[in-house]
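Please read the structure below before turning to the comments.
Only a part of the assembly is drawn; its chains keep their places, and the rest are absent.
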């Protein structure tokens, strides 16, 4: 089972833990998770890309000026490659974050989900 | 992509980080975000407007006597210029904050959204 | 606009900041907000009414043995005189707090809202 590999394998090398301060709320994850999508801002952030200014707060967490509630599905997508959102979260909020973090796959997946939702809402019920 | 400019560009000068203590909950953002709307109370606050008394708490966060849950869409609007709210949040709560913070564009946008919702609720279904 | 007066005017005298520990969650507000309703327990609390025992925790917050989630609309009512509640919050929870804090106006407003909700639920749809 693929999901188990991430904690059984030779994890300690790849996955130094990373703290993020997203809009005031702390998230704990690993470098390995953040770099699942190498083009994302999150991967560049924790790799200390010299072209990307990154600041840490007093607890050693990378500071990100975004909404923590919409960041959760973003981080979960990096963890297990699925888009899972709570029923009270609008897809538009997730799309905005996926674009900000430059995650092309997630942008497309979210857009398709929005289209499916909207076409369903417009469809006459007969 | 415009949204990427905010973390690729010469950010460090404009965006010293700002902590806010809104009604007891901490928010992390940047001066650049807060000053997207120059007439807002939030811009004046972090620019230390001499006519506006501002106090900081023991963690260096500006103290604001408002509800943190309704503040989230306010801050997100400054981040990406869209009004995105969770399904369980009443628009009236957001309107109240937009007025308090003197954000004229957001006040108008929220009022239009309320009118659309109410006219939809009243419309007969045939 | 009345709502703006509260941060433009000569605020610093009236509004020393007040921390509340309501059932384990911290709230930040001002003495001015808490004393909007002079008969409320909250006004008496921060005025150190000698007939009302009040205790502070190790962070200087007044301790209150009530539910924080239902306290939010109570505090917001003192801030802007409107009863705004999230869709998943039952009005009965707010009523219970309004009675506890001895806020007569809010008790009546909440009771009317409950009656309106119940009469709407019972009304036949034709």
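Letters are used for the chains, namely A, B and C, taken in the order the chains are written, and counting of residues starts over at 1 for each.
The rule is short, and it goes like this: a contact is a pair of C-beta atoms (placed from the backbone, for glycine too) under 8 Å apart; a residue touches a chain by one contact, two chains touch by 3 or more.
Owing to the predicted nature of the structure, the values given are computational and were not obtained by experimental measurement.
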Assembly copy number, counted for this structure file with 3 shown: 5
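The definition used in the following text is that only the chains that are shown with their structure count from here on.
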Distance between chain centroids, defined by C-alpha means - subunit A, subunit B (Å): 23
Euclidean distance of C-alpha centroids - subunit A vs subunit C, Å: 36
Residues of subunit B touching at least two other chains: 87-88
For the subunit B and subunit C complex, residues of the former touching the latter: 21-24, 41, 51-53, 55, 57, 63, 65-67, 69-70, 87-90, 92-93, 96, 99-100, 102
List of subunit B residues in touch with subunit A within their complex: 1, 3-4, 6-8, 11-12, 15, 17, 19-20, 25-30, 33, 72, 75-76, 79-80, 82, 84-88
